[in-house]
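Here you go, one structure.
Removed: one protein chain of the complex. Kept in place: all other protein chains.
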Amino acid sequence: MHKNEALQTYPCSGIEHLKVHGRTTGCLDPVTLFWTGSAVEFNVKASELWIEVESGYDQYEPWISILINSVPVSRQMLTAGRYWVCVFRGMNENAVKNVRIVKDVQAMSGDPGCYMQIHAVKTDGEFVPVEAKPYKFEFIGDSITSGEGVVGAKSEEDWIPMWFSAIHNYTAMTADALNAEYRVISQSGWGVLTSWDNNPHANLPDTYEQVCGLLAGAKNTALGAFSANDFDSWQPDVVVVNLGTNDDGAFHSPGWQDEVSGKIHNQRLNDDGTYNEADLAAFELAVEKFLLKLRTNNKTAHIIWAYGMLGIPMMPAIHRGVDRYAKRTGDKKVSVFQLPNMTNETIGARSHPGVLDHKQAAQELTGYIQGILAI
Amino acid sequence: MHKNEALQTYPCSGIEHLKVHGRTTGCLDPVTLFWTGSAVEFNVKASELWIEVESGYDQYEPWISILINSVPVSRQMLTAGRYWVCVFRGMNENAVKNVRIVKDVQAMSGDPGCYMQIHAVKTDGEFVPVEAKPYKFEFIGDSITSGEGVVGAKSEEDWIPMWFSAIHNYTAMTADALNAEYRVISQSGWGVLTSWDNNPHANLPDTYEQVCGLLAGAKNTALGAFSANDFDSWQPDVVVVNLGTNDDGAFHSPGWQDEVSGKIHNQRLNDDGTYNEADLAAFELAVEKFLLKLRTNNKTAHIIWAYGMLGIPMMPAIHRGVDRYAKRTGDKKVSVFQLPNMTNETIGARSHPGVLDHKQAAQELTGYIQGILAI
Amino acid sequence: MHKNEALQTYPCSGIEHLKVHGRTTGCLDPVTLFWTGSAVEFNVKASELWIEVESGYDQYEPWISILINSVPVSRQMLTAGRYWVCVFRGMNENAVKNVRIVKDVQAMSGDPGCYMQIHAVKTDGEFVPVEAKPYKFEFIGDSITSGEGVVGAKSEEDWIPMWFSAIHNYTAMTADALNAEYRVISQSGWGVLTSWDNNPHANLPDTYEQVCGLLAGAKNTALGAFSANDFDSWQPDVVVVNLGTNDDGAFHSPGWQDEVSGKIHNQRLNDDGTYNEADLAAFELAVEKFLLKLRTNNKTAHIIWAYGMLGIPMMPAIHRGVDRYAKRTGDKKVSVFQLPNMTNETIGARSHPGVLDHKQAAQELTGYIQGILAI
Partner (left out) sequence: MHKNEALQTYPCSGIEHLKVHGRTTGCLDPVTLFWTGSAVEFNVKASELWIEVESGYDQYEPWISILINSVPVSRQMLTAGRYWVCVFRGMNENAVKNVRIVKDVQAMSGDPGCYMQIHAVKTDGEFVPVEAKPYKFEFIGDSITSGEGVVGAKSEEDWIPMWFSAIHNYTAMTADALNAEYRVISQSGWGVLTSWDNNPHANLPDTYEQVCGLLAGAKNTALGAFSANDFDSWQPDVVVVNLGTNDDGAFHSPGWQDEVSGKIHNQRLNDDGTYNEADLAAFELAVEKFLLKLRTNNKTAHIIWAYGMLGIPMMPAIHRGVDRYAKRTGDKKVSVFQLPNMTNETIGARSHPGVLDHKQAAQELTGYIQGILAI
């Protein structure tokens, strides 16, 4: 091998025109990527480039995808440690490349030891500005929005990071189609009110105002996951909420018992299989309250409750929750949109939407957002 | 991290039921993968698995794709060195996984230092048999068959390993559609008679009978690249030859001068833009002679000359070469098939066929082979 | 020409195993086809077959499509008069053909002189039974459901029968996908409460219980259009209501003045562009009341309010109307389903959904109905 003597190392804070995607603490040395779809991006005129990553976990390892000029070229597991990963080499040193290193798996609420960081970049060239995109989108959701099941054979059943994708995902596709930068706030199994198994703590709204509040543990505390998110620094044009699928699941699952208080939380079905009215009302209230919280933090965004990739049983309740919110507040920039249901042709791994369903969802959602933004 | 104490290391020779795809020397410790699409494959009942790879190069680094249960889950550059790569972890230890580690880039005739090896596997489980496939296909070709340009933005122009793909490639797709195992013998820029720039040494036929004779250098000699290939051990049902595109290129390029002898080799056009007859006859003869060599080594295979993904200017000459071969030998198991031309919609990087063209080519070729094999 | 001497004429009442699709009065001599998609169907073992049609109109002529073995083979305008149309000739007399003569354009509320009838069939063979289909669907809608704009260039603007299609229509496609027989009750420009231009008489619910009550004139009276529909004779498994698009249009149109009373009906927008609350409530009430009427007449059907092929502005109000109905009645077999919006790629003539949008709508609706019927 010819060693490339021209390589120089830049800490993230030293990368000119660095763009960090996804919520962070603002800390650059290193940059911690919490959420799926979060990324570092830069334009570089160079022949070779490496990134220094750090990864740790008790159970669920991080994965990254690498995009060169917006096309995925590599996807790999980040085993534990701090080390250099080569992004490209042997390229024309005079051509500018757009590089995006994307966290390809969701934040892991179940693994307090899981984290992923970018420390530095090593290159023989120079950084040039990245063009700003005209729109900002935020997606809030569950496993669907985390892209669970996008990768892997239909027969796969293990719950592991390998089957997640931030790239072949309706979030990325929609943002791409409308030339928007975007953030994702998502967690498999979670809902607006409870998780699929009735855990009332496993809801997205409670920790929405923290950088990545659904994490746990000392390590994540130290990384700033529980800091208040700086909403002023990034105000989206559109917020898409894709929640409700696990709230429906809760109705079909046994109650969840709080280990400390012994209290059981349970969304119940009536004997005839319909939803218990009081429990459904609790869900609707959760929808309403989440919208209030979203509006508090996102002053001008169009809020779209987009739901349906795994069926629409909660749709009437979502409409009622949204309706009540709209009526009480007079907010006119909130609406509900049905996403296309997964079929036998579009299913992926783990009985979750596959690439084809994400593509269809992205197409329909893109059309809807186009109408709203009048693009 | 919880260290997995149950991991045990197996040299390749110790992997039960190991399947090696692609031409090799037969050496298992380590397995050297020469050609694109070559691979190690095994079925394993385990929760975790790593492979120990070794990679070296002066210029062009190897890449691999990892397939779990036939689905690509990871693709990465192999920077120089010998090290462990994690294939999966955290999976159900009682479920069998099919694992395939595929060399994702062609043998590099231009880089005598380039090689790639698999030394060992580390796992906490056990190996189980891999079901044999009913057919064997061999593909012989140039950059198209090497999958050059399948990965990357249309604007990419660098000649680097990153843009190659063995997976999203008509070879893999065709073999997959017909449940065949397959091998690929290919080199960008090369032809039947000469390379695109008239180099008469850059042809596939000359070294066809060696394991990977188009390589160079002491390292590759040591690895056995120039050994005679053991044809008896693997007799294909179908041989697909996708050559001619660079032979046409030679007619449109200046002559090539041998540095030692000073002799110039040049395939010429007439003043009116048609092929010089004598030079075209040399090409036709090369087609004929290659078929003789193919038949010598592949006693019963259907030989299909498949051509057209970048235009069909050489088609009449190919037909003449094939015709003459068939007439002289009475061989009835040889034919010519036109592949669909790349369009603006199906183009990939580096002005080469993209995934969509490979998909279309695979569909049409699959139909043709089905007819021949009467499947 | 060789005259086929074997042809015999059968009045409709004489056709064994005749199947009449769509609401009729029960009269067979002749059969009057009122609605789009209504049809006569039979299986015949013969070499030749003709039908005797009768057509009349002041303005809008009827069209038919002919399907042989479920495939459209002919589509033609029926100019005024009573005459024979050849359906097929020269076929194998021993093979059974399924024949369906379909009215390819909606009932014409605006043309009291418009009617279409089948008097008789002339054939040289015999009729055999038509297999019954396992499901019955009813579709109620506006121009979308009438297939307006499915035929014709995008630039077409005339409001004429030629641009309508009962065949390349989501109703036919959905029924076909699920092997259901079906009926369509539809009218361009009409709504649940009013038409697009605020006419409160131009609503589907008012005349729902008549055979084809939206027609007018003495001729149609004589034909029985205003008779009570015999719901007992045909109880659907699914009723799809695709209304709301014109009710939204009313809000964006000037008021409609009753010529007799001078009274103006007007659905109003507020100054800020939102719907006037009282007017919107009137729409919601219309939804609720229509559901009551539908349930009265269709005892066991799943009622699906399917809406969205031209946008979803009324969706919240539809949900409210449906919700109130469900709450008041306890009816659990009613739901709302969003259909995919038309795009620039799927648009047809007259700014209406084209074949591609109908296909997409049919696919999604089919999936939804499959879930409901647990097929």
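Here the chain labels run A, B and C in written order, and each chain numbers its own residues starting at 1.
We take it that contacts are C-beta pairs under 8 Å (C-beta built on N, C-alpha and C of every residue); 3 or more make two chains touch, one makes a residue touch a chain.
Remember, it's a predicted structure, so these values are computed and weren't measured experimentally.
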item: Missing chain: touched chains present in the view; value: B, C
item: Contact partner of the left-out chain, one of C:160, C:292 or C:373; value: C:160
item: Hidden-chain contact residue, picked from the options C:7, C:80, C:177 or C:292; value: C:80
item: Touching residues on subunit B - with respect to the absent chain; value: 272, 274, 308, 311-312, 315-316, 319-320, 322-323, 326, 332, 335-338, 340-341, 343, 363-364, 367-368, 371
item: Residues in subunit C touching the chain absent from view; value: 1-2, 56-61, 68-71, 73-77, 79-80, 86, 88-92, 95, 113, 151-153, 155-158, 160-162, 349
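Note that only the chains that are shown with their structure count from here on.
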item: Any chain in contact with subunit A as well as subunit C; value: none
item: Same or different residue numbers at the subunit A/subunit B copy interface, by half rule; value: same
item: Euclidean distance of C-alpha centroids - subunit B vs subunit C, Å; value: 57
item: Approximate Å spacing (C-alpha centroids) for the pair subunit A, subunit B; value: 38
item: Multi-chain contact sites of subunit C, meaning residues that touch two or more partners; value: none
